[in-house]
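The other protein chains are all here in position, but one chain of the complex has been omitted.
Each chain carries a letter (A and B) given by its place in the written order, and its residues are counted from 1.
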Amino acid sequence: MTHIESLPAWAALLTALFVLIGASLTLLGAIGTLRFHRFFERVHAPTLGTSWGTGAIVISSMIFFTVLQSRPVFHEILIGAFITVTTPVTLMLLARAALYRDRAEGREDVPPHPAALRRKASSGGED
Amino acid sequence: MNRVLPYPLLAASLLIMWMLLNAFTLGHFVLGAAISMIATHAMTSLQPSKPRLRRWQLLPRLAAIVMLDILRSNLAVATIVLQGRRRERVSGFVAIPLELRDRTALALLACIVTSTPGTAWVEYDTDTEILLIHVLDLIDEDGWIELIKNRYESLLLEIFE
Partner (left out) sequence: MSATILIWSLTLAHLMLVLAMACNVYRVIRGPRAQDRVLCLDAMYVNAMLLVLTFGMRTGSTHYFEAALVIAIIGFVSSVALAKFLMRGEVIE
């Protein structure tokens, strides 16, 4: 751990703060997936880890390596950008798949397809 | 210009990514520029629709608003998780009629809505132009419709259309 001891105090404390923020947000997100009862509630939980959970850990890593190597190290920002762009894609696909499966099973707790709703409204108007 | 660099933004971001992954030296600049040129020329065979940015100077404002909102809703969802069953909470779907048509703007709105904890993009129907989102802590439905429309959609409309 000699490299950590060579770090100035302000950088060490800042890194520690951001690491703890990121890790605890991620943990809260994971606990959320256990606590919520329906799939569409659970979709919200992992975004805690993928938004500011990842963001805080990436910021702390950038501070740490920039001070440690005394040159600007910003490549971690690629991970942040990559996660920000890809998580919505996965979650949207999953939400659509879940909606499709729920509708195919005829469950009552999901809204019907907008086009089906309109068809029903227009046929109801003719009666 | 168009023949040499079909997608200047894509080429620039590829070059920046290459230099971040390797080093900020002249040699890597030349190599990265060559690779990003080849990659963008490969992209033309896919023929993606070109996004038109009308007022790109509003983009930093949008980014700042979104970052703050994500931070706020992070804290809100964290308190919901910590409170557990002690508080009555209703979650549900909200249907929002959208005016936004541009595909890039819709993709950006989808990213914003999904990466904010507490709201999730579920479905967008291109025929009826109705967006379905799921909200974790649904107190009033009209408030959420107002929020999405006034806070994000109006800004995206200004930027893209």
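Heads up, the rule we're going with is that a residue touches a chain if its C-beta (ideal position, glycine included) is under 8 Å from a C-beta of that chain, and two chains touch if they have at least 3 such contacts.
Remember, it's a predicted structure, so these values are computed and weren't measured experimentally.
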Exercise. The chain left out here touches which displayed chains?
Worked result: A
Exercise. Since one chain has been left out of the picture, which residues of subunit A touch it in the full complex?
Worked result: 1, 3-5, 7-9, 12-13, 15-17, 19-20, 22-24, 26-27, 29-31, 33-34, 39, 42-43, 45-46, 49-50, 53-54, 57-58, 60-61, 64-65, 68, 73, 75-76, 78-79, 82-83, 86-87, 89-91, 93-94, 96-98, 100-101
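Convention: only the chains that are shown with their structure count from here on.
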For this session: Would you kindly tell me how far, in whole Å, the mean C-alpha position of subunit B lies from that of subunit A?
Result: 14
Exercise. Mind pulling up the subunit A residues that touch subunit B in the complex?
Worked result: 25, 28-29, 31-32, 35, 38, 40-41, 43-45, 47-48, 50-52, 74-75, 77-78, 84-85, 87-88, 91-92, 95-96, 99, 110-111, 113-115, 118
Problem set entry | Parts of subunit B lying in touch with subunit A, wherever the complex brings them together | 17, 20-21, 70-71, 74, 77-78, 80-82, 84, 91, 93, 95, 110-111, 113-123, 125, 127-128, 130, 132, 134, 136
